[in-house]
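Got a structure here, written out as structure tokens. Questions coming.
Heads up, one of the protein chains got dropped from this complex, but the rest are sitting where they should.
Up next, chain A:
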Amino acid sequence: MTDISKTHLSPPSSSSSSRSHPKPGVVYSTKGEFDIREHYCKLLSQDPSKSMPIAAIESLSALCDATRAGTIHELMSTIEDGAEALKKSIPNAISLTAGCDLFKRFIIAHAHDDPKDFEAFKQQLQANGHLFAQRAREARDKVAEIGADSIKDGVTVFCHGHSRCVLGLLNKAAEAKARFNVIVTETRPSKLGLRTAKELRAAGIPVAVVDDNAMGYALKKAKMVIIGAEGVFGDGSILNILGSYQLALVAKAYNRPVYVATETHKFVDIFPLDQFNMPVQQNIIDFDPPKDIEGATPQDQQDFVDHVPRHLIKGLITEAGLLTPQQVSDKIVAMRFE
């Protein structure tokens, strides 16, 4: 059966991938086209609490529905094309790569359950797309639960940017009646730190917002650093909003522990050597800027990222517990053998 389906279906899928795409982020197949990029961006803008890997999983799931694959091979190649199209159309695709890989692994793991009943498998897949989103929310709560224990009375926590995991964690600690302060940077150019400050103040937590330049000045008054992550790499290093690397360096100089609060669905099997060895396109060092811009990078740029190497990270707070970077690395390598 598998051989027949292969010979019948591989020509259309290969022709669709070899055709030059007129529009990035669109999956073309014999059964119509699907703008996966648009779907992905819509999901993210509709629900700000949704993280990128989960949006990627839901987009792939929607793609599966739209293309009406008839066999498992067709489904796999559709997903493969969808993931590729999505990755190519987004400048920083690391976080969504984690989601796509998770989804693919899930399908491979369950594809052989009952190959005869493909329709049931698709239904199960659909249900699982939603299950992933639900699990992601649960994971965030679990991270908060595990991390909240480390916030003791009287500590000052240093934050940077805006992370739902970190916010959840701090809120949980406040709910548990821990008395602590938070110092958060403004985090230019996105100013996401102001959002963090606003939300923490609403929860009754005393917050001081400092200028990004005051990182080295203010960190001395903090006991620990907690940041989120957009992606966690194979060696236990992380990808996070620009400025995280310098914060981690300052923390190292002061000997303050840096903790990363993140869900395991952000683990991605990529091993970057440094900032410039990541599959991310960002034009931070610009020797030829547009004429009308005097300052640094364009101010509307929201999503510049930093790579924080593993030796600057004390531990990663995940729903699987508090892990060292090496433990995280072992977990990511273990995914290959699943």
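Basically, contacts are C-beta pairs under 8 Å (C-beta built on N, C-alpha and C of every residue); 3 or more make two chains touch, one makes a residue touch a chain; residues count from 1.
Note that contacts and distances are computed from a predicted model.
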Missing chain's UniProt protein name, "Translation initiation factor eIF2B subunit delta", "AAA+ ATPase domain-containing protein", "GATOR complex protein MIOS" or "Nucleoporin SEH1"?
"Translation initiation factor eIF2B subunit delta"
Of A:E175, A:D269 or A:D303, which one is in contact with the hidden chain?
A:D269
Candidate in contact with the missing chain, chosen from A:G82, A:G234 or A:G315
A:G234
Touching the missing chain, which residues of chain A?
234-236, 269, 271, 273-274, 277, 310, 326, 329-330, 333-334, 336-337
